[in-house]
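Apart from one protein chain that is not included, each protein chain of the complex appears where it belongs.
Just so it is clear, A, B, C, D, E and F label the chains in written order, and each chain counts residues from 1 on its own.
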Amino acid sequence: MAFKPLHDRVLVRRVESDEKTKGGLIIPDSAKEKPAEGEIVATGEGARKDSGDLIAMSVKEGDKVLFGKWSGTEITLDGEEYLIMKESDILGVLA
Amino acid sequence: MAFKPLHDRVLVRRVESDEKTKGGLIIPDSAKEKPAEGEIVATGEGARKDSGDLIAMSVKEGDKVLFGKWSGTEITLDGEEYLIMKESDILGVLA
Amino acid sequence: MAFKPLHDRVLVRRVESDEKTKGGLIIPDSAKEKPAEGEIVATGEGARKDSGDLIAMSVKEGDKVLFGKWSGTEITLDGEEYLIMKESDILGVLA
Amino acid sequence: MAFKPLHDRVLVRRVESDEKTKGGLIIPDSAKEKPAEGEIVATGEGARKDSGDLIAMSVKEGDKVLFGKWSGTEITLDGEEYLIMKESDILGVLA
Amino acid sequence: MAFKPLHDRVLVRRVESDEKTKGGLIIPDSAKEKPAEGEIVATGEGARKDSGDLIAMSVKEGDKVLFGKWSGTEITLDGEEYLIMKESDILGVLA
Amino acid sequence: MAFKPLHDRVLVRRVESDEKTKGGLIIPDSAKEKPAEGEIVATGEGARKDSGDLIAMSVKEGDKVLFGKWSGTEITLDGEEYLIMKESDILGVLA
Partner (left out) sequence: MAFKPLHDRVLVRRVESDEKTKGGLIIPDSAKEKPAEGEIVATGEGARKDSGDLIAMSVKEGDKVLFGKWSGTEITLDGEEYLIMKESDILGVLA
């Protein structure tokens, strides 16, 4: 079942970061929240400028991204968990 | 009785998602709210740009969509339940 | 006594919806608020774009409309009750 | 003493509505606040568009208007009470 | 010592209104706050439009104005008290 | 060590106002906060218009300015205390 995000939203599959998976322990070394890691699965066509034209998305399918831990809305498609969030919730792309 | 949503609003018929209907049990596996599923029944003509021109809607009649569980206003037309919401409340289209 | 709403406001005469008038009982079947029904009695000339031009109203005199139950300000003209609200408070037009 | 409201403000002389003056009793028949009635005494030159041009006022001296009961700031000029409010606080014009 | 307000700010010398100075008594006849009276001593060059051009000020040195009683920041220049406020805090000009 | 403020920020060296330094006593004669005095040490290049062009700064190095007492962020450069604030926090220029 395919899913096409609307406007400037993206569909993200959460990826467990290394730090967490080694031994499964999470060691908080700071009061600050760490971002989560994910992979872009699908993107919308982009938000619209005041003129009504589309603004191209800055991320594309397959990009590995970081995003705030509490960003997005969870959805289940064919039994798999995804997150729908706005491109502006994406902090940057890992390369 | 027909209903024409105004501006960038859409009329949505809620669809029960598979997960919920099998056995009727809802198993919360996350603190995060899951979106609801629906079908677009009618759409407005679109919001207006600063210039006053219309911005075409990104969804159309018949689209299967996901939206936040608490989005929209319930209305009853000819005994059937619908939701009126803004297009921006639609997270994406299932295809 | 005539009344001309200013800008993008409309004058609405509330119409009792069927559901409520049959027997006078209101059976709440949902925690969500249902919209109210009304008829447009008069409209303003429309809001203004950034450029200062008018944006034509999307509803006209005689339209049957739905609006949020708590929308608008009540006024009494010649002993009759009306509501003044903004066009954006109108959810859609019944046809 | 004359008073020239600035920008899109208007100077309003409150008019007691019929309902209230007959016998001086106010009978609240609804939880909703009723608007007040007044007459435009003076208007500003209008707000400015993004371009910096003036937007002409929609009301003029002598107009009988309705406005929210708590709108505006009271001022006393030559012993008489007036209200200064923004044109957007005016709900509409009685004709 | 001269003072040049920045942008759309004005320098105002508060003027005691008649009502207050006669006998020094303030008789509150309404729950609503009355505006204060003052004289424009200096003005900024004006705010800037989106285009970056200046918008000329609507008040000038010497204008007698009304403003909200709590508007502005007090400053002392050469032992005299003034108020710095934005032009938008000025309700209108007495003439 | 030089410091270049970004965008529409300015670097300000706080100047003790006369009133305060004579005898070191602060006599509050009003419930209203008085602004502080300072000197512009460095300025950014200015904010950007919607078009992306720069808006020239209204203050320059050496200007004596007034600003809200709680405006800005304190920084220490080469052992001296400065404040970084936005030009919009500057109330006006003393001349």
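Keep this in mind: contacts are C-beta pairs under 8 Å (C-beta built on N, C-alpha and C of every residue); 3 or more make two chains touch, one makes a residue touch a chain.
Nothing here was measured: the structure is a model prediction, and the numbers come from that model.
Considering the intact complex, the chain excluded from display touches A, F. Among A:L11, A:I75 or A:I90, the one in contact with the hidden chain is A:I90. Residues of chain F in touch with the missing chain: 1-7, 9, 11, 44-45, 48, 50-52, 73-76, 84. Mapped onto chain A, contacts with the missing chain fall at residues 19, 30, 32-35, 49-51, 53, 55, 58-59, 66, 68, 87-88, 90-95.
Just so it is clear, only the chains that are shown with their structure count from here on.
Looking at chain C and chain E, the chains that touch each of them are D. Any chain bridging chain C and chain F, meaning touching each of them, is missing here; the list is empty. Chain B maps onto chain F through a rotation of 155 degrees [Cα fit, steps of 5, range 0 to 180].
Although chain E and chain F carry the same sequence, what matters here is overlap: shared residue numbers make up under half of all numbers found at their interface.
Put simply, the C-alpha centre of chain A and that of chain C have 41 angstrom between them. Each of residues 50-51 in chain E touches at least two other chains. Taken pairwise by the contact criterion, the protein chains link up end to end in a single open path, with no chain closing the loop.
Contact between chains, using the touch rule, shows up for A-B, B-C, C-D, D-E, E-F.
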